[in-house]
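Left out: one protein chain. Kept in place: all the others.
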Amino acid sequence: MANSENGKTMLKVEDLNVYYGSIHAIKGISFEVNQGEIVTLIGANGAGKSTTLNTVGGLLKASSGTIEFEGKSIAGTPAHKVVSEGMALCPEGRRIFQRLTVKENLEMGAYTRNKAEADETIEKVYEQFPRLKERFRQIAGTLSGGEQQMLAMGRALMSKPKLIMLDEPSMGLAPILVQQIFDIIESLNKDGTTILLVEQNAQMALSIADRAYVLETGRIVNSGTGDSLLHDDSVRRAYLGG
Amino acid sequence: MKRSKNRFVNYIIVLVFFVVFQILLSTGHLSSLITGQLIPIVAYMIMAVSLNLVVGISGELSLGHAGFMSVGAFTGVIVEAALLSKMDPSALNGNMGMQMLILAVAIVIGAAVAAVAGFLIGIPVLRLNGDYLAIVTLAFGEIIKNLLYCLYVYIDDRGLHFSLDPNSLNGTTVLNGPMGALGIKKISTFAAGCVLLLIVLFIIQNLINSKSGRAIMAIRDNRIAAEASGLHVTKYKLMAFVTSAAMAGAAGALYALNYSTIVPKKFDFNTSILVLVFVVLGGIGNMTGSLIAAALLTVLPEMLREFSTYRMLIYAIVLIAVMLLTNNAKFKAFLNGPFHKEKKEGKE
Amino acid sequence: GETANGNNGAATTGDQNQDQPADGQTSAEPAGDGALTGTLNLGVIGPMTGAAALYGNAVKNGAEIAVEEINAIDPAFQISLDVQDDVHDPEISVNAYQTLKDNKVQVIVGTVTTSPCLAVSAEANSDRVFMLTPSASSPSVTEGKDNIFQLCFSDPNQGSASAQYISDNKLATKVAVIYNNGDAYSTGIYQTFKSKASELGLEVVSETTFTDDTATDFTVQLKAAQDAGADLLFLPIYYQPASLILKQASDMGFSPKMFGVDGMDGILTMEGFDTKLAEGVILLTPFSADAEDEATANFVKKFNDKVGETPSQFAADGYDCPYAIYRALEFYAAKNGGLDVTDMSYADLCEILISVFTDPSFSVDGITGQGMVWDANGEVNKAPKAVVIENGVYVGM
Amino acid sequence: MSDIKVVEKPGPFTEEEKKLVNVPSDTFVTERDKDKPLVLETRHLGIDFGGLTAVDEFNIGIGATEITGLIGPNGAGKTTVFNLLTKVYEPTRGSILLNGVDTHGMNPASVNQAGIARTFQNIRLFDKLTVEENVKIGLHNRTDYGMFTGIFRLPKYWKEEKKSHEIALELLDIFGMADQADVRADSLPYGAQRRLEIVRALATDPKILLLDEPAAGMNPSETEELMKNIAKIRDTFGIAVMLIEHDMKLVMGICEVIAVLNFGKIIAKGTPSEIRSNPQVIEAYLGSKKDE
Partner (left out) sequence: MLTYLINGISLGSVYAIIALGYTMVYGIAKMLNFAHGDIIMVGGYASFCAMSYLGWPPAVAVLFSIGVCTVLGIVIERLAYKPLRSATSLAVLITAIGVSYFLQNVALLVWTSNPKVYPNIFEKIPPITVGEAQISGVTMVTILANIVIMIALTLFTGKTRMGKAMRAVSEDKGAATLMGINVNFTISMTFAIGSGLAAIAGVLLCTAYPNLVPTTGAMPGIKAFVAAVFGGIGSIPGAMIGGILLGVIEIVARALVPDVPSDIFVFAVLIIVLLVKPSGLLGKTVREKV
């Protein structure tokens, strides 16, 4: 969390509105993520965290509002182009390619890059998640829940993004791995990757985040540095379990 | 709650449909075309709601529904011929009661035989899923059609005879291979069709709203969870499939006894597809939609007759356009316009 | 100048003489002079789209040419044609029929194909609409229906005539048959051929079948015929599959005599067809586009101009039907001191036409037969012509 | 959790058997269940997927009203154990005894009818049915009328439907969901979906309830609520609960006995405090830097 001071704005979202049919899920939120930061969105179930990430990542269409990535509006840009510009999303529910093998899944993650670079990154991912290396030929759909979660994260890393958005990366992971995941996030950040993190585990998320936003029923109700929110009473009561 | 309200909507639709057209019919305000189409429309409505039980409620794609209709149709014809051979043909003229009795017997037996066919094909086939099930039902429909091509049935003084040899025909021919059934006595009536449709709706809708129907839908939504909740999957899939087959059989008998001749070829893949189009267009799982789509799409090609050679072309374009429109989010929102607001207000 | 004008005027007045009194021109008087006047609404039903569109369109085009000619003969009598598509489906065919009734059609030419015709003829029979089918050849079409008539040979007629012809001319000793057992027409001819053949002592050594769904590969059927030592192959089928059979037989080096029926006519006119394959094929057909009589030549030319194709037997049947009806009405008018068909009910016309068609003294000369007469059953009586294909053209036998 | 007393109950194995296979310990049951028969026992249970042995020598005995935790690293085979118990997978070896009856030859449906109900790691609801209908599917085998009665709406239909409506609402009320009875299941928030799955499983009137990561995706306060409810379920219905969970607060908070799985084998069994301080478990699962 060191290099946030001189970071210029990497992602800027303004007055974003998203509907599911007639359900108004995101009600005009604005936030930004600066280069080199870890920013986290916290909020109860159904607050709209995943919706926000999916909209930024291009899986959902915003009904209004602007999304700028590195100064360029990406609201109308097709999602796959945004990926090649350096943004990656590790979506909720993993969405790995069930019938492909572990290795093929990882290779898909590096679709926008050339093979040599990809081969290099894959070794790094294998280092971070040795289980994936052990199982590189297994059909991904038969992996255990936690293994799939590792694969999803590994796949997102394969594109070597400038900005990575992680939707509950620790979900379903054993405590020992949760710790590891947060370590990985921090080390990624040290290597210069900007991170937008959504976590149920608010405690840990806030403790590594530079800044955080609190989302409640589609609106941002609070924001500040990770530390300040960690000690904010209302936040403690609502999201940290007392 | 919503579902049970819909149920009465459907009965009312059928009743209104019946009353309006019966009045128009008896006052001579209907064109010959519409008059002639009333019974086929009712038969297709039954086909559509029964297929919807399989496709919409049970969630299986069936491409051979016309096969069951065919079984019911030809069974119905044979039953009629067998019954008529036992009586003086003139006794039937003007004897509405007798006609209705024969029709009822033909429909019931047609439905029963179709149900048996559904059971036999259902037991093995329902173990498959998705497109594999679809292809097997398609295969079943084609097998029925081809079997009927070489089935010859006749009645002589020793009774009813079935044969595969065209040269064995003797006495009164009932089924003549590819020529199908000839000289059927037309005993179907619009009123009888509507009664049958109401019965079918009654059975299907009450089934859906009973514990069995819930089980069928649960299996559709998540087979593994349904098993884990103690449901025997095959039993309920079979229940939907056989019920649906029986109703298609009933529709077939009603349909067949409205024409003086029917041919096996009528009940081919294209007819199965046609009924599927009714179901999808009317909305999968939506019985009201099935009724309306069946009626409209049966009449549509006839309404396009003035375009002569462009008729089927326009039909194809209409079909594509309707599919695109009904699946277009904006268009849907537009259709739901007024309700839209209500919902929003209700929520906030 | 005066006379010509006068005639034209007469015709016009004749047409509308319900509204205005005739202005002194006797030729326009409806009754008394045996003239046929008025406008006849004539319906046609057949497959104009779908897999059998070929046959329906041939009939339609033929009928249209005939109607143009008839309308040019005498402005006092006009036919207005109403063509409806039935996609070769009995249900839709009945719909087409009902549409024609709604359109106030008075007489129907149709339907083109057999299965739909069975369904429609039953309706027409109970409604009392006169129907003349150009090509639906099953005897069931006319059986027990006094107002349904055929212009084509009936299946038994063709089936037994074929057997008879083969036997009489000693064309073969061992006969093989390939027929479409998913098709009423083909199966119908096969059945009567078979019984006549056994009656005549013709040996049928191989009987094989196909359906519309499997009408691509005939090698098995041909092999069976070849293995059975057949020296004649009887093909009671339409020309489209027949063309494939001829090709595959030739590829196999199997060359028995080929014998077809009226459905075979048209084979020579298929675009791109190698007529050498059909060399020596014999068929019983009432029509030959190569016939040299004036009527045929005239029709073939007009058809060619209109559609750009040589007409098949279906087209010829379609052409003869309106003429047969026209002649029948003329016949009646002449006998009964004139007839104005405008707004006549179809039931009245039906009785008139039945009486004429069953009148032994009524006969029609058409391009599909000279002196066609009908029996009370509705079946036509005309001489089947056997032709053999030589050098790509029909040659009478 | 200090009030829980765990006693050793003679396990399913004879002394000889224990020597043959490496059984870490005998079955533990709470004092409460000491005199009641075990609800579930497994012997030498195991399954292979191709070359991979996902579960091996899984031997456990569960007391009649016990809350058992099944924990272990990702891919250890926990979910697979549930799948074996509920016959989603047929075991490669070993046997499962439910109330002393071998479940061999049963299918998922009959195992459920025999008394095992479960939830899934990836939520599996009947999406297009309402909340109440989802619960009624759970009540299916307790609703006593057939297809014919259903179609013709005979008096029994009304009686039974009324009964299951009432039970469904009662059950939903445990989680305070009765007011959402008419909502479609797929429009519920994630947490509520997890709860509904539990209610549905409960509705099948099980003797043992298997919960696969019930707290996944829930925030701390929701998790706390869930803990209370699990205890409440056990108390009200007097059934056994076995749960898989990675949230240590929940596991340590409500489980009376915990089994730890690693590479398909049980590496430790014991009370929460025993497990918490077991060096093998810390090494393989908890991690040394744990923040509790």
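For reference, chains read A, B, C and D in written order, and residue numbers begin at 1 within each chain.
We adopt the following convention: a residue touches a chain if its C-beta (ideal position, glycine included) is under 8 Å from a C-beta of that chain, and two chains touch if they have at least 3 such contacts.
Keep in mind that what you see is a predicted model, and the values were worked out from it rather than measured.
The undisplayed chain touches these shown chains across the complete complex, A, B, C, D.
In the complete complex, the hidden chain is touched by one of A:H80, A:K124 or A:K190, namely A:H80.
Among C:L244, C:A297, C:A347 or C:V373, only C:L244 touches the chain that is left out of the view. Residue in contact with the omitted chain (choice from C:D33, C:D168, C:E203 or C:D217): C:D217.
Annotation: of A:T55, A:T121 or A:S159, A:S159 touches the absent chain (contact as defined above). Checked against the hidden chain, the listed residues A:T55, A:T112 or A:Q128 yield one contact partner: A:T112. Listed by residue number, the positions of chain D touching the unshown chain are 79, 83, 88, 120-122. Residue-level contact of chain A with the missing chain is found at 57-59, 78-81, 83-84, 88-89, 91, 95-100, 104, 107-109, 111-112, 139, 141-143, 155-156, 159. For chain B, the residues in touch with the chain missing from this view are 55, 61, 124-125, 127-129, 131-132, 134-136, 138-140, 142-143, 146-147, 149-150, 164, 224, 269, 273, 276-277, 280-281, 284, 309-310, 312-313, 315-317, 319-320, 323-324, 326-329.
One rule holds in what follows: only the chains that are shown with their structure count from here on.
The most central chain, judged by C-alpha centres against the centre of all protein C-alpha atoms, is B. Each chain gets a centre from the mean of its Cα atoms; for chain A and chain B, those two points are 51 Å apart. Contacts with at least two other chains are made by no residue of chain D. Of all residues in chain A, none touches 2 or more other chains. Contact residues of chain B toward chain D in the complex are 1, 202-203, 206-207, 209-215, 217-218, 220-222, 224-233, 239, 285.
The touching residues of chain B, when paired with chain C in their complex, are 31-33, 35-37, 40, 142, 146, 149-150, 166-167, 176-180, 182-183, 186, 259-266, 301-302, 305, 308-309, 311-312. Chain contact summary for the complex, chain C toward chain B: residues 48-50, 83-85, 87, 89-92, 94-99, 101-102, 114-115, 118-119, 122-123, 138, 140, 180-184, 187-188, 190-191, 194-195, 211-213.
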